[in-house]
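The structure appears below as C-alpha cells.
Note that one protein chain is taken out, while the other chains of the complex remain in position.
Moving on to chain A:
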C-alpha cells in the first residue's frame, strides 16, 4: 500500500468538483438568471461572458479540463460501487446512490448541452449562444423536461458533493458537524435550484 496515486486522484476529484466546477456552475446559473429580466439583459450578460479576454484559455482550464477529469474519473468511481439501497436504506446511503446516478446522467446531459450550444457557435452554425437559441431549444417540451432534470441533477450533485467535500478534506468530523453540513448543503441545493429553474422558465 505504498502507492498513493489513487489517494491523490480522489482528492483532486473532490477538489475540482467544488473549485472550479462548483463555482462555475453557480456563476453559470446566476448569469442565466438575467433571462428573467428580459431578452436584452440576458444577451448583454451572455455577450460579456463570451467575450472575456483569453476566453478560450478560461474555458479550457476552468471548465473543459477539470470537468472532463471529474466526469471520467467520476464514472470510474460510480461503476466500482455496488449500490445496496434495499436493506440499507439510510438517508446517507440513498444520497450516495443519488450522487452516482445524477453524476452519470450529468455526463450525458452536459455533453448534449455543450454540443447544442457552445459547439454550434464554435463550428459556425450559430453566431452566439443567445436568448433565441435557448428559446428555440426549450420550446420543445421534451427538451424543457430534459433541461429541468439536468439543472436539478447538477444542483443536487454540487450540494451533496459539497457535503462530501467537507468530509473528504476532514473539515466536518463529528456526527453533529456533518448533520449541520447536511442542513447547509440542503439550503445550497434549494437556492441554486430556484435560480436555475427560474432562468429556464424565463426562456419559455
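Everything below uses one rule, namely that contacts are C-beta pairs under 8 Å (C-beta built on N, C-alpha and C of every residue); 3 or more make two chains touch, one makes a residue touch a chain; residues count from 1.
Note that contacts and distances are computed from a predicted model.
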Complex member absent from the view - protein name from UniProt, among "ABC-type sugar transport system ATPase subunit", "succinate dehydrogenase", "Extracellular solute-binding protein" or "Tryptophan synthase beta chain": "succinate dehydrogenase"
Contact partner of the left-out chain, one of A:48, A:72, A:115 or A:169: A:169
Residue of A:31, A:62 or A:77 touching the missing chain in the full complex: A:77
Contact footprint on chain A, counting only the chain that is left out: 1-11, 77, 79-84, 86-88, 90, 92-93, 96-97, 163-164, 167-175, 178
